[in-house]
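The complex appears here without one of its protein chains, the remainder shown in place.
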Amino acid sequence: MILDKRKISRTQFMFSVACFIQSSSLLTSFFTSITKQDSWIAVILGSIVSIPTLLIYSYIMKKFPDKNLIEINDMVFGPIIGKIFSIIYIWFFMTLSAINTKDLGEFVQKTILDNTPSIIIVGALLLLCSWTVRNGIEIVTRYSLLFTFIATTIVISTVFLTINQMEMDNFLPILQQPKMAYVRATHIISAIPFGELVVILMLNPNLDIEPKKRIKYLLYGFLIGGFTLLLVVFRDIAVLSKTIEIFLLPSYETLRLISVYSTLSRVEALFAISLIILMFFKISVLYYISVMGIAYLFKMKSYKPLVLSIGVIIIIYSFIVYPSIIAHMKSGSETAPFGWLVVESILPLITAIVAKIRKLPEQKKGMSS
Amino acid sequence: MLFKFIMKKIVAWQNLNSSNHKIDNGLERQISNKLGENIEFIKKVLGGSNDIKIHEFIFGEEFEGAIIYIDGLVNNTEIRESILKPIVFNKKINKENEELSIKEIQKSIICSGDIKRSDMYSVLIDGCLAGATILLINGFRKGLVINTGSWEKRAITEPQTEPVVRGPREGFTEDLRTNTSLLRRRIKSPKFKMENMIIGRKTYTNICIAYIEGLAKPELIKTLRYRLNNLDVDSIIDSSYIEEYIEDYPLSIFATIGYSEKPDVVAAKILEGRVGIIVDGSPFVLTAPMLFVEGFQSSEDYYVRAVYASILRIMRFFAYFVAVYAVPLFIALTTFHQELLPTTFLFSIANAREGTPFPAFIEGLIMVISFEILREAGLRLPRPVGQAISIVGALIMGEAAVSAGIVGAPMVITVAIAAVAGFIIPDQTDSISILRIIMMVLATVLGGYGLAIGFLAVLIHLSILEPFGIPYFASIKFTRDKQDSFTRMPLWIMKDRPKELSATDVKRRDTYVPPDNKDD
Partner (left out) sequence: MRYVIIVFIIIAIVDLSPFSKKDKRKDFYITLMIMMIALALSSLYALDIKIPSPVVGLDNFIRNVLKIAYK
């Protein structure tokens, strides 16, 4: 039973991964507030720490090349425990959609549209996403290359534009933070942008790539995304120095400082453009995955009737998910990494181990009694 | 998808209402062997139209014959020289064997290359209406349909819609034969096929599908053939009728079937694996499917130097962007994001808008709509008057509106820039006009955020379109012919045809002698 038969190509997959990570690279304050001018070390450490998780994902993808996470759970843990795990995952996906929707809605309301009620901002975006989601995964991921290209171009060009504000002294002193800060920042990075890649397990049956080569494209995408994240953090530290810890949106503040002979200024609009585009992509993917998860959970014949209702749930959820931005920041940098770690690394690890022990999937269906 | 759903409903409902009632006009019957009866019948069917000529004559000893034709559709000299003279002056005809004799007339007496023999009234009358001459002879149960069609037609001239500086200047005419010959002269391959069909219960319009076998996708040809064969309508006046009936997305603002008036353009598209549809009576030949980039490709791109052509391409994409977004962006900047404008510029805008009574959206709407009206007026009026209209519109009304303080000068400038940019891409003019107004509304409601939403919505709409199963906006994915989308690479680099369009014969060129490197 495959609800969405459209396939996504290897380029689309690779850049979807990249785009997914880049979309988080714009909101870096969770860890820049902890490690300050050493955040770039945290990014590198976080990427290295995430690689084993990615290997677990690719192991599962290789073992079950045409099954998605919900079906894998059913196969590996049996119908009852599998359903519980699936519900946890679906809740996680919907929470991520809600949080990202909230991030975007708040950003737009604060910086672009002061007087517009946030339900209109979020509603317009989710309406657009629901149209995309109804048309399937191929449409959702089709523009990943274009979006990655736009975002990377903006990042690279802003690096050149801020070059006159950069000072290498801003990186000093290196490695002077308490040791616990590095551990914590690494943990946050591996959980919040990189660990969210668990969503690719839901796209598994739609990939038009040989199971063995999926790891390659996953890693390429991861590298592109990770490199952009590193570049963004470098740029922000070089421009903002230690003050990076006090800003909610360090990149936005960096771009505000751009002024080349006072002719080229006010470039923060670029940040807004790339944020809207990348967030649209990320929310579409998460939204699609939430819908698919529920449709597979109940073994429906079509996922399309669910789309609009789940969109409404995501909107309402995004309003109630955190009572305030302080609570959001606190949760993101203090507690959420632990919760997310369970869903993103430990559950897939258990899945992989149980599948290995139970020797799933059986190689030939005729042989198994 | 909602549109698709509604469309399906509408189509199903319409098909339900129009139960299959084919008009039985009594023509599906055999002719009699009495000449008098036959002539009576044909007179009854064709009525008293004064362009129907029935000429009865006697030949041999006691044979009575008649030729029937429509005056103006036939070549009188040919009738005289190749039908009447040979029959009347031939003494061999005898009455012994009917079958042999009519065959003999067809084969050895009449000097014409295109003769059909039939005993059905329908065939005879259809042939007559299409410009053939009918020959009936008393005592025979069969009649001959001799093609003598020849009528006044426009000469091949340079097309008005697609002028070029460099490149062929021939244009299609209204005549189907001329058009097919123009194409055949460019593609001499035996695999270049043209299939004829007749559509229209009342107009009996000749339609021709032209493609290269083994190059166009078989599914594409099959789909087109299926749709055309099952098209039962009253009339086909122009190729745009066909376009509207067979296109995949009739409600989309983007055209998915292209058209051209130039045989070199159509030939090049057929050589890329598309299918041409030639309709009698229309100088515009359709090409299916049309992809988004085609609107930005002009025939001259391939006739000028590659680097320059690439720059032109990029400029066209930029112009499209300007044409759609200039006015909405101006509205968004002046109503929501004044802080993004340089201060001096902001002051001058504020100065200009000081006396204007309307919000930016209304101002923009007034200008855009009056521009559309002026454009339409300039097109429809006879040419000399049209120019006067543009002068009145552009100079006097624009100037007067600014000095009277109804609209601000910056808005007039923005609209003018957008309008001029839109003229660069003639194929997309309609989509530009619609998108511009949608974006203006979005910019008024949600500012820059609305523009981003609108941009994404257009992207999604484009990615949903798949005319005849081929992605409409695929070039952004860089799978379809990456050499010929945003840039036009030199011809020797474009080794392969667009992969999604062509079926098997993918190679465009095999060998090529690169220039010697003199430095070695």
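So that you can tell them apart, the chains are marked A and B in the order they are listed, and the count of residues begins at 1 in each.
Everything below uses one rule, namely that a residue touches a chain if its C-beta (ideal position, glycine included) is under 8 Å from a C-beta of that chain, and two chains touch if they have at least 3 such contacts.
Predicted model, so just to flag it, every value in this text is computed and none were measured.
Visitor: Tell me which residue among A:Leu55, A:Ile313 or A:Leu349 touches the hidden chain in the full complex.
Guide: A:Ile313
Visitor: Residue-wise, where is chain A in contact with the chain that is not depicted?
Guide: Chain A touches the chain not shown through residues 91, 95, 99, 180, 184, 294, 298-302, 304-310, 312-313, 315-317, 319-323, 327, 330-331, 333-339.
Here is the rule we go by: only the chains that are shown with their structure count from here on.
Visitor: Just curious, how far off is chain B from chain A if you go by their C-alpha centres, in Å?
Guide: Those two chain centres are 47 Å apart.
Visitor: Can you list the residues on chain B that touch chain A in the complex?
Guide: 1, 336-337, 339-342, 446-450, 452-453, 456-457, 459-460, 463-464, 476-479
Visitor: Along chain A, where are the residues that touch chain B in the complex?
Guide: 9, 11-12, 108, 112-113, 116, 120-121, 124-125, 128, 131-132, 134-135, 139, 142-143, 145-146, 265-266, 269, 272-273, 276-277, 280, 304
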